[in-house]
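Missing here is one protein chain; the remaining ones are kept as they sit in the complex.
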Amino acid sequence: MAKKFMYLNRKAPYGTVYALESLEVVLIAAAFEQEVSLAFLDDGVYQIAKGQNPKAVGMKNFSPTYNALGDYGITKLYVERESLAERGLSEEDLMPIVYEDEDDDYAEKPSVQVISRAEMAQIMAEQDVTFSF
Amino acid sequence: MAMLHIVNKSPFERNTLKSCLGHALAGDSVLLIEDAVIGAVSGSSVVAELQQAINGNSISIYALGPDLTARGVKLERVLEGIQVVDYAGFVDLTVANEKTQSWL
Partner (left out) sequence: MALEIGGKTIATDEEGYLENLSDWTPEVANAMAQAEEQPVTLTDEHWEIINFLREYYEEYQIAPAVRVLTKAVGKRLGADKGNSKYLYSLFPYGPGKQACKYAGLPKPTGCV
């Protein structure tokens, strides 16, 4: 039976390697056909911020890869509203990541869901396995 | 004996910015680099502490532009009163201050 796997992302990209490591693990583990979701809270919300450009700090911009998650069957990206607000951000500051719904004539649907801290806690409680980055 | 304080950790992750601001003296400069630049975004919940440092304690606050750009923060989103510098500006700050302290 498919288990519920959640990848919990709490750190900003580029300052540490956690964000990139998490993304790589997600892509590798996607082959195991489990029910996978990604959660972005605390500084992790910056991982899917629009307009990233780390050229001047000498790093690769891996943010376009989040747009490929739909191809890997990962369609649930939960973002915590309170974490955005604490940082002066809103949903408009996030990349509009979408997936194509095979069961609905490949219609593009949003992958990002901005939810409250209470809802996030609930979703965390429903997981079988949580990987923290 | 002005000092340049360098903070590189997000204020939401560690208390280094708070600690630094508690120890910086009037005339000192604080430069936010790497994940610390997240605190410089206007509307963020650490803005009040930064404003107090700038206006109340006469501390100059800087943020490193390339680190803001890396994380998708447009320069117009930076809190008024914080000065954005590039790498050359970083070097100028180390020259302009007699001492440098990194808050790791």
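Points to keep in mind about this one:
Going in written order, the chains are labelled A and B, and every chain counts its residues from 1.
We adopt the following convention: a contact is a pair of C-beta atoms (placed from the backbone, for glycine too) under 8 Å apart; a residue touches a chain by one contact, two chains touch by 3 or more.
All of these numbers come straight from a predicted model, not from anything done at the bench.
Across the whole complex, the hidden chain's contacts among the shown chains comprise A.
Residue A:Lys60 is the one among A:Lys3, A:Lys60 or A:Lys109 that touches the chain missing from this view.
Per the touch definition above, the residue from A:Asp71, A:Glu108 or A:Asp128 contacting the chain not shown is A:Asp71. For chain A, the residues touching the absent chain in the complete assembly are 24, 27-28, 30-31, 60-62, 64-65, 67-68, 71-72, 106.
Here is the rule we go by: only the chains that are shown with their structure count from here on.
In terms of their C-alpha centroids, the spacing between chain A and chain B amounts to 28 Å. Against chain B, in their complex, chain A makes its touches with residues 11-16, 42-43, 46, 49-57, 59, 63, 86-89, 93. Chain contact summary for the complex, chain B toward chain A: residues 8-10, 12-13, 34-35, 38, 41-45, 47, 65-67, 69-74, 77.
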